[in-house]
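Yeah, one chain of the complex is gone here, protein chain that is, but the others are all in their spots.
What follows is subunit A.
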Amino acid sequence: MTVRAEIRKLLTTRTPLILFAAAQLLVVAGISGVLARRDNVGDAATQRDAVAHIGLVSIFALILGIMAVAGEHRHRTITDTYLTTPDRARVVLAKLGVTTVAGLVFGVAAAVVALASAAVWLAARNESPALGSGDLWPTIAGGIVWNALFAAIGVGVGALITNLIGAIAAALGWLAVVEGIVAQLVGDPAKWLPFALGSALDALPTATDGPPQWLAGLVLAGYAAAFAVAATLTTVRRDVT
């Protein structure tokens, strides 16, 4: 019941659809930037840099996750949600499950859009996709998983910071500013921070000295699990005033 209600919540307002559309546009723009302007677009490495944009869409999945919880606080629908399902842990789990799947959908759609737009650009330049090279698929898979995990982390962030604007500002600020500064401060250990892990998972061009893909995915999943536990523990105790 709770899960079905969460799916309906996701599909009955426009914001998730706008986030979804914006994410796909970003993929097209990012891939076009690489494949239209670079010279060696036939190389598997260049094509991998292009399709790595699938993972960057995870920022939208993160915001989707934040909105699933903090959005309910903002519009005061959280009161009705808890009145209907007093077992708040169940609400958090339902939101986690539904939003993670939605993040997966964001990622899969981004992968399809990425491959389609790459095919168009490569055809226009008389090159072919290096689908058999073994470089492309791990990045595509990593990008999809990054989307799903960031969606789950978003639910955690939204549950910990229930102020919608504050939560989004904190998340984007972390990605854009804090993680970079922390990286300069601490050096090597910074590769274990969430965005750096996502980059390694997705084989972004910037993630050159990160952990191997499987380990990056595992640790990022650990972050998602830690956020989920923290979100559940704070949510069941919090007074809803």
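The definition used in the following text is that contacts are C-beta pairs under 8 Å (C-beta built on N, C-alpha and C of every residue); 3 or more make two chains touch, one makes a residue touch a chain; residues count from 1.
The working rule: contacts and distances are computed from a predicted model.
The chain that is not shown carries the UniProt protein name "ATP-binding cassette domain-containing protein", picked from "ATP-binding cassette domain-containing protein", "Electron transfer flavoprotein subunit beta", "Translesion error-prone DNA polymerase V autoproteolytic subunit" or "NADH dehydrogenase". When the whole complex is considered, the residue among A:T79, A:S133, A:N163 or A:T206 that touches the unshown chain is A:T79. By the touch criterion stated above, the residues of subunit A touching the omitted chain are 1-2, 4-5, 8-9, 12-15, 71, 75-77, 79-87, 237, 239-241.
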